[in-house]
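Below is one structure; the comments refer to it alone.
Complex shown without one protein chain; remaining protein chains in place.
Read from first to last, the chains carry the letters A, B and C; within each, the first residue is number 1.
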Amino acid sequence: MFQYIIDEIFYEVKKLDLKGKQAEYIPELAKVSPEKFAVSLFDLSGNTYEAGDTNDKFSLQSIAKVFAFTMAYRIKGKEIFRRVGVEPSGNPFNSLMQLEQENGFPRNPLINAGALAVCDVLIDELKHPERQLLEFIRLIAQNQHITFNNSVYLSEKETGYRNRALINLMKSFGTIHNSTEKVLDLYYKLCSVEMNTGELAKTFSLYANEGNIYGTNKQILTKSQTKRTNAIMQTCGFYDEAGEFTFRVGLPGKSGVGGGIAAVHPGKYAVAVWSPLLNRKGNSVKGMKILELLTTKLGWSIF
Amino acid sequence: MFQYIIDEIFYEVKKLDLKGKQAEYIPELAKVSPEKFAVSLFDLSGNTYEAGDTNDKFSLQSIAKVFAFTMAYRIKGKEIFRRVGVEPSGNPFNSLMQLEQENGFPRNPLINAGALAVCDVLIDELKHPERQLLEFIRLIAQNQHITFNNSVYLSEKETGYRNRALINLMKSFGTIHNSTEKVLDLYYKLCSVEMNTGELAKTFSLYANEGNIYGTNKQILTKSQTKRTNAIMQTCGFYDEAGEFTFRVGLPGKSGVGGGIAAVHPGKYAVAVWSPLLNRKGNSVKGMKILELLTTKLGWSIF
Amino acid sequence: MFQYIIDEIFYEVKKLDLKGKQAEYIPELAKVSPEKFAVSLFDLSGNTYEAGDTNDKFSLQSIAKVFAFTMAYRIKGKEIFRRVGVEPSGNPFNSLMQLEQENGFPRNPLINAGALAVCDVLIDELKHPERQLLEFIRLIAQNQHITFNNSVYLSEKETGYRNRALINLMKSFGTIHNSTEKVLDLYYKLCSVEMNTGELAKTFSLYANEGNIYGTNKQILTKSQTKRTNAIMQTCGFYDEAGEFTFRVGLPGKSGVGGGIAAVHPGKYAVAVWSPLLNRKGNSVKGMKILELLTTKLGWSIF
Partner (left out) sequence: MFQYIIDEIFYEVKKLDLKGKQAEYIPELAKVSPEKFAVSLFDLSGNTYEAGDTNDKFSLQSIAKVFAFTMAYRIKGKEIFRRVGVEPSGNPFNSLMQLEQENGFPRNPLINAGALAVCDVLIDELKHPERQLLEFIRLIAQNQHITFNNSVYLSEKETGYRNRALINLMKSFGTIHNSTEKVLDLYYKLCSVEMNTGELAKTFSLYANEGNIYGTNKQILTKSQTKRTNAIMQTCGFYDEAGEFTFRVGLPGKSGVGGGIAAVHPGKYAVAVWSPLLNRKGNSVKGMKILELLTTKLGWSIF
């Protein structure tokens, strides 16, 4: 049944000829073909159903923030919420205004400011933050080939003035412990992680599977922590469009400016989509559409 | 099982001696005894399980915004979203700043500005807005005794300067059609609706029951509209604490400064709690706690 | 010499064919001919030099705020600064954002919020605020024919939603004592005062003449109070263009959306100009230009 639905909605969205714009502020991302389009669903029986350019890896960008948060949450437990909040920001994803009004305390771990704070925590806690973060992602992906993309990393690092503004503002409020360069470095490494949709769906199955890595007996987050992580994705995972996504799709998830979206139906499946064309809010146009159709066809939504 | 859990968590929260402050800016609400505490759960088999002051009616306040939105959504269909958004506000519940920046278009129907816009829509669409709105609430409550509390209505109307500021700001942007006094009047009537927790839980079962009034064959919202209403409650139902509620409770719901909270587990049950002591964000302290315990004990959450 | 310069700059500006837009949000003001153009200079020897439509009265609008402030300052002395600040607002003239951030305390008496606070003070202090305010303006104008324009008053009162938003916001913070309707009523009466440029220049000579009404022995403000009033006009008199005016003209003054500007050179003269065409910031285009040329030709500026 899944394969049939996946095929059906993939071709339905393909035909729609939806418009969007690629992210241009990261030069490396602008080079990706705008035609790329893929979807993969990983269910809790271990099956993958997919369609499109599922062999192509893409830049996870903000989706990877979920992994950094997961690692920090695992290490620090609820102490992590002394460093980052759980409320939606209600402002474009990189606004400094709110951060200034709230004295440098980031609203949630999935906006840039919050992910920077999470990276700062990881640097505090880990001996080799970069290596260990990558190992952690490989672990939950059950895939030793996952890696950073160095040219994306360099491209972003050089041009990311807004993130530099964010972290310096936080630093001025004392909400960042380590040097701004060190934190930015880890952050850009994190954003440059690449996967294809199949790998991403499988990795996200962690959040559908009560915090357990599928097919192993390793628990990464407790059941309660997983629920909480999903709740944060639900309310904060889509920049200034969390409401729209909750409303149209009804699943917790996270998008990235690379055009990827990953989402989960707790207890059922994880799904990843990719198309580089973004709407004005920075979310993949085809990705949003295909997920909307998926939950409608399946008649499954958490609401 | 439900009755056992309800009793258990009711007494557990009662013992905790949680602190909070009653809403003081509405003189009538300040008169309610701070000791009041009640919880009712209505499941989709038609049973009510409850504990505490379940005979006392309280002022629904912002909870009633859900009913006005439901009525407007039923009448206008998705056209309603030309008048009101679906995104969380990320700001205190009555902030004018965001409304000013967004040219008088309210972020969602559950903040004051949005509920005022919804009332404006109802005045446009209905011959006798006040009477018909009350009839609608009675219909979904299946209870002809539900009514407005006139002294609460008058008390708020006289002192509601912030709402007057909000609606005049919207009027200056052209996002309100009718006279500000007419809209405010309907809005304050709406907020003054009273129920006890049993009545509220039963009324909210609409949102757990795919838009159908329990025990009737009347469908008020389509399945899809119900899902969307729940999605809005999930992301926008708790002022500046939607994330915290999603995170701790994991159910769509709505709170009011009268100390009530109503929430639903789609397909399972609706629950209403009441205790007038509020936290700094304006949500009932005991209400939040009891719902957190409920979903933890039941092991049921949408995440 | 003055007459020669006045004629010269009047025709120079007339020839320039400067573009602008009339205020449209006040229906009555939109009816005034956009071609109207007048300038009058009143020196401290009692001479008036003028050119253009100097017989036509126009709506003073925000210029009249200076008179209300003068009256309140005379009555309350420096106590007035407990109700209103002296800092420029650095935001468009009617922004609610700043007022919200600063808890309803208006930045200065020349923005709308501040003038509303001043009207509130006058209502506190006067038995017949409307009549006494008009008498005060007639006194400093030395002219019993100055009066309110009733149709402008009604036109503004009906459509002034932003001012209603401002005053209700202040009321919610407790920074307005009287009923919002009473204060708005006095405020709109004040704004509707009419003068021609000759009358306005003569009235403003008070601020050039150390607080004394020219040709009388009546002192309205002390020398120090006059200096302070001029200082406020200098930094706050031109909406979001106080810097530009200080920079181009270099005299303390006040503009209104009716297209008038009044300014003073302390110890030398007062000048009034009128042309209804406004720039984007709400200041008269020709008025700004003629004053710039005046101070350049005279070689007199306070800087």
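Going forward, a residue touches a chain if its C-beta (ideal position, glycine included) is under 8 Å from a C-beta of that chain, and two chains touch if they have at least 3 such contacts.
Only a predicted model underlies this, so the values are computations on that prediction, with no experimental measurement involved.
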| item | value |
| --- | --- |
| Chains shown that the absent chain touches, full complex | A, C |
| Hidden-chain contact residue, picked from the options A:Arg83, A:Lys157, A:Lys171 or A:Lys254 | A:Lys171 |
| Hidden partner chain, touching residue among C:Gly20, C:Gly52, C:Pro88 or C:Gly198 | C:Pro88 |
| Selected residue (touches chain absent from view) among C:Gln61, C:Asn149, C:Ser192 or C:Asn230 | C:Asn230 |
| Sole contact to the chain not displayed, among A:Glu24, A:Glu100 or A:Glu125 | A:Glu100 |
| Residues of chain C (touch criterion as defined above) contacting the omitted chain | 85-91, 98, 107-108, 224, 226-228, 230-232, 234-236, 240-244, 246-247, 250, 252, 266, 296, 301-303 |
| Contact footprint on chain A, counting only the chain that is left out | 95-97, 100-101, 161-162, 164-166, 168-169, 171-172, 180 |
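Here, only the chains that are shown with their structure count from here on.
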| item | value |
| --- | --- |
| Arrangement of touching chains [line / ring / star / complete / other] | line |
| Separation of chain A from chain C, taking each centre as the mean of its C-alpha atoms, in whole Å | 55 |
| Chain C residues counted as touching two or more neighbouring chains | none |
